[in-house]
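Heads up: the structure comes next, in structure tokens.
Only one protein chain is missing; all other protein chains are in place.
After this line comes chain A, so read on.
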């Protein structure tokens, strides 16, 4: 299927058929009017809906359970709680938390922003990468208390306005993920990386530090090096490099796979040198 065909138009009927939860989600994402239509076009093409409706029903049933917020009450009562004010994905959040809380757990457990992933919880995998004041940080090693007054962008905050961030779209196009668990961290890392290149920041493999300029165009080697803090166990690295290179350079990247053609196969099957090898004398 051609990539051009993957974003079918969405008519108003589709918009009306959204459930209340889907409406709410799109509102949260800041998608209205044409942007919403375009986003839904992509989502419908994904065939999956925004999330599985079956699961939504289960979560609704659970929400009906009575839930006194014992946690907060207890923390506040114990006197250990700290209050942190910060901006997350453009909106101000005031959180009262256990001082041991790291940004990662605050995002996932308190704010329900589970797009940011916990992979190792000790700064060794990059899955929890978010953008704080424009720079990529490991949210598992960042105490929430250190985020006072900071601006945090998570994967949920990248797709604002007109649908997907170009990096998100490029990751889909280049199949730069399989299981998807490291993906939000990879994408946040990649987005922050673009700014590092813009600012002319050097890496370990940068050849000449004296002549380094702003607006670096990153080689594959540079991208690989600068992305090596984000592990991908599925091994989608070549796709990640291709996606970043394409977004950074604005040039399309060629695919690295192909089907063997009948002609290619016939040629090698008839190739005596290949089939019979060389005698020892010529070795």
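The definition used in the following text is that a residue touches a chain if its C-beta (ideal position, glycine included) is under 8 Å from a C-beta of that chain, and two chains touch if they have at least 3 such contacts; residues count from 1.
Throughout what follows, contacts and distances are computed from a predicted model.
Considering only "Thioredoxin reductase", "ABC transporter permease", "Cytochrome c oxidase subunit 2" or "Xanthine dehydrogenase, molybdenum binding subunit apoprotein", the record for the omitted chain gives "Xanthine dehydrogenase, molybdenum binding subunit apoprotein", by its UniProt protein name. Here the missing chain is touched by one residue of A:179, A:199 or A:212, and it is A:179. Note that of A:103, A:132, A:147 or A:231, the residue touching the chain absent from this view is A:231. For chain A, the list of residues touching the undisplayed chain reads 1, 3, 6, 8, 25, 29, 42-52, 54-55, 58-59, 62-63, 65-68, 70-71, 74-75, 78, 80, 98, 100-101, 105, 108-109, 112-122, 124-125, 127, 154-156, 158-159, 164, 168-169, 171-173, 175, 177-184, 187, 223-225, 227-241, 255-260, 264-265, 267-269, 271, 273-278, 280, 283.
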